[in-house]
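Notes follow the structure.
Removed from the display is one protein chain of the complex; every other protein chain stays in position.
To keep things simple, chains are lettered A, B and C as they appear, and every chain counts its residues starting from 1.
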């Protein structure tokens, strides 16, 4: 199904365990909806506390969900004993992020030995209809776990 | 002092009033430490709920503070009756964001009629010493307030 | 076929006429291989003069082809009497750009009144086989022709 073969047979347990240790995911109510080799989907409910002055999700919150989904998509393909770090990302905010929920789908575009490049699409669900709100291009790095 | 002349004599009151309407600033404890024509400094205390799996501020939280500081730096130079939107940004995460507090300093690099380009330096204060952790380059747009 | 409806019925002639006026396209041997509403494919042959110190296409040349393809993809959807300008772009260089030819395919992701967001995939053809080398995310602006 996936065009990527994980290097670590235990990739799924490793990703879930890492995600479990993320305080911000609990604070924001982020759920790891789907994780496959080279792919990760995360969802979070709308939360009025996380909005900017117009009542939309703040761009930084959109970036948080997108960066998280991209990071774990990258992490699925990293070797056992590694940690994932976001090196940098760029995001275009294309429409107001308002609705009942936000979804980010991260996909690995290039999996290298040191660096992984991902793209992440972010959409919101408003009145049950999903529409795209942001697009991210991200670089992650595998580092050895201490 | 500043190389920029605001178009709106009431720029400071307009910026403060907008910032006051930002729920995420209250939720994260973000303070508008300094605002001048073309410049904005924001600070926030460390908060363990906003960290990722290694105990550092999540990259998305670093981006939230940086995007916010850049947006208000841009907003100081926009005309009366306008709102500011972040069109896109790119951030490099250069070191772990851990410490007692995080500071973002946004500077306008180009103030155009429609678009404003900012750069934002993010640092943390750890044991009283400040060190740089991230660098953002951002594009904002002025839109007419409804 | 395309999910975009051009605003200008004459979009194709307008795009071709603009491309014809581009000296760099002639200098680099860039061909407008395909143009559709919201899509543009450009190709250029390998040229040893445009390489960096390892014999690959220089990153700036990869960016030139990608930015060009994205700009014209955006331009297909802009109104009559407008010109297209690239506001900013971000590119990841994922593999050495070496081969007989380079191809860039630009796609509009969001077509707004002022701004258009595109993604562009760049590949090279080496020994007849195509492989991806770079990925760009770009913002263009429509400006009134003088």
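Methods note: a residue touches a chain if its C-beta (ideal position, glycine included) is under 8 Å from a C-beta of that chain, and two chains touch if they have at least 3 such contacts.
Since we're looking at a predicted model, the values are computed, not measured.
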item: Listed residues C:12, C:51 or C:82, member touching the removed chain; value: C:51
item: Residue touching the undisplayed chain, where the options are B:52, B:68 or B:139; value: B:139
item: Interface with the undisplayed chain - residues on chain A; value: 87-88, 90, 114-115, 117, 139, 141
item: Chain C residues that touch the omitted chain in the full complex; value: 18-19, 21-24, 26-27, 48-54, 58-61, 63-68, 83, 85-93
item: Hidden partner interface residues of chain B, rising order; value: 90, 92, 94-95, 109-110, 112, 117, 119, 132, 135, 137, 139
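Here, only the chains that are shown with their structure count from here on.
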item: Chain copies touching (chain A, chain B) - same or different residues, decided at half shared; value: same
item: Rotation in the CA alignment of chain B with chain C, degrees, nearest 5; value: 180
item: Most distant chain from chain B, judged by the mean position of its C-alpha atoms; value: C
item: Cα-centroid distance, chain A relative to chain C, in whole angstrom; value: 28
item: Centre-of-Cα separation between chain C and chain B, whole angstrom; value: 32
item: Distance from the mean Cα position of chain B to that of chain A, given in whole angstrom; value: 23
item: Residues of chain A whose C-beta touches two or more other chains; value: 90, 92
